[in-house]
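Dropping the structure in here first, questions after.
All protein chains but one are shown in place.
Let's look at chain A:
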Amino acid sequence: MPKKSKPPAPGKPSGKPSGKPSGKATKPPPPPPAAPSSESDGESDGSESIGGPLDDEEEESDGALEYDSNEEVSSGSEAEASDDSDDDGFEDQGSDSDSAGGSGSGSDSEPELAVVALPDSSDLEPPRLWSRKVSGLSHRTAVLSREVETTRDLAVRGHTQELLQVDDLSSDDEAGGNAIGKVPLHWYDEYEHLGYRNDGSRVERPEGGNAIDQVLEQTDDPNAKYTVYDELNGTKRVLTPREIEIIRRIQSGAAPHPEHEANPDHVSYFSSIPEMSGLNADRSEPKRRFQPSVRDKRLVGKMLQALKDGKIDMDFLEGKKKTMQPKSAETTNDPFLMWRGDEEDELAARKGPAHIAAPKMDPPTHAESYRPPAEYIPTEKELKEWEELDPEDRPYGHLVPKEFPNLRSVGAYENAVRDRFERCLDLYLCPRSVKKRLNIDPESLVPSLPKAQDLKPYPNARCLKYLTPPRPDGSRPRVRAVTVSPDGQWLASGAEDGVVRLFEVQTGKLVRSWSLVEFGDAVEGEEAPCPPVAALEWNPQKCVSPKADSAAVLIHQLSKGASQQPFSKSKGEVTCACFHPLKPFLFVASQSHVRVYHLIKQTLVKKLISGAKQIVDIQVHGSGDHVIVGSLDKKMSWFDLDLGATPYKTLKYHEKAIRAVAFHPRYPLMASASDDGNIHIFHATVYSDLLRNPLVVPVKVLRGAHDVTGRLGALGVVFHPRLPWCFSCGADGQIVCWQDV
């Protein structure tokens, strides 16, 4: 707030000792009642306003251009006189200022009066100091600052207006100064004046003077240091000590107002010390303190009523129950009658997958007893076996049967909890499924066959033995092949010693014998050059020699006495061959296949896949439609030529390799000889009706037909051409005739 005031002496402190004003207070006379209010035409706080006293010296200094010493002292709350155009407003507030003056006069004696003395300068008239007690501000020191305003336009205004301002922050209008507003000052650079006042008069530009003058002036003026130039009004102004102080404070970063008290004295408004002479110190306790509480009475009454009504009970009051709400079945697990017996439909209405009940645990056995019978207690050997087993497979779970002498010596079972836990795991983790237990009698799996008695006749008893003369050491050579003459009178055998012997069937007499070594070229035997005799056939029309490559199969024409070689190339190792009884077909068996050739057309008709690994013998049924094949892997395959290339039936009943198979030319009989020394006799009916399957029924096992020597048992079997007999030969060097008895 630029206040045009004569700067006071800067060296003087703003505050004076309190004793001083009392002395000075006499000096300025109290302002006349009418005078002070003359310029305070602005709004004023009635209670505090102090009219600005005016001296009679006003007029005297009026004309002077120098600093006017018109001073006005206004109270702190007195704001300003905004409008000074109104000259005759002096009387308006006369009463007001009067009272203020009155109070001011009365205030002289006040000890709390704070006086601010402005520095007096020698040049200037010493400013008059006014000190007032400001009523209403009991503990506050009112600092009255006197504003000194110098005006050059006193002539115009007629008197100087002095404003006492306490609040520096209040924004005042420039009183009587340049009133051009906030426009750039350089607009007036061309002019001689600086602007206009409110009344329209010009604000003259001060005379600049030359630099020397200025310097001189500065040196002359002791206040030059504190003088600032007011550009707007073109005046110089000396800063008041207060302003200087404010600047200093701002510079030093302190609170700008000198009045600000950084550390005020602590006033304890509320003290902890009880005042003995307080307002209520001697009051007695009220009556209600000694009477039963009405509120409690009401509460108890309510509770009593609730108890009577049964809304609450003592358990609730004592805190045993948290709520008086009846525990319904929905909120507790307390039992009630859940099943009433009418639940059948409910179960039927269920959807979803059927429930699978968990199987019950096995009941304890004798072995789990505390005194099991002695035979249930495991021996050391059994214990060892159990230990090797997987824990799950052990017979009694974690338990090892043990005998206790009496009940009192039985202790806790250490796996009681574990057993139960494992059961729990089974119950909720084990996947369940319904498995149909096969509850059939194992015997029902065995096919029911017609009785063997009904299928007689078949060879079932050993009747004749044809003896090969023994070697010098007493052993007999193995007989590998046997054959019967078509009329059934003669039996020929081929032994390992390379001798073919001819027996009479009826008597068993050895009629003749041929040594193949002796003959050189065999007539009836094969593999002439050296023994043993591997196969033997009456009236052979073909001959098979496995190692002979393309000449493995030879066909002999007995009537012409000529032989021919049907295959130019070998088809694997040929093991045996035979003719179709009715048609010009040749069956040639290699290791696992049987090839059927048409001899006239010279084509391959069929290739039978036996599935066997090593075929040893092949036989064709009298009807020509059925073929049996025996193999070393114990299997006998039955082929129905009408059906296909795979066997109609594969039988595996021998314990060792099959060596020979045979069909009876007339009876429905079939036989197979094996290395296990047994010969199996089958009833094998082949029906002319194509839709009926052949009936194969085992009727007899000639057990121990031949002794097993050197892993070889029965080596050959052949039927009698007319009778239900069969002849077998074996590794024990025997030839036996089996007849039906």
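We adopt the following convention: contacts are C-beta pairs under 8 Å (C-beta built on N, C-alpha and C of every residue); 3 or more make two chains touch, one makes a residue touch a chain; residues count from 1.
Basically, contacts and distances are computed from a predicted model.
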item	value
"AP complex subunit sigma", "Pescadillo homolog", "Large ribosomal subunit protein uL5m" or "MO25-like protein" - which is the UniProt name of the missing chain	"Pescadillo homolog"
Touch criterion as defined above, residue of A:446, A:562, A:600 or A:691 at the omitted chain	A:446
Of A:317, A:410, A:643 or A:741, the residue in touch with the unshown chain	A:410
Residue of A:311, A:423 or A:471 in touch with the missing chain, whole complex considered	A:423
Interface residues of chain A (partner: the chain not displayed)	322, 329-333, 335-344, 346-347, 350-353, 356-358, 360-361, 363-366, 368-376, 379, 399, 401-402, 404-408, 410-421, 423-425, 427-433, 438, 442-443, 445-449, 451-452, 651, 653, 680, 696-701, 703
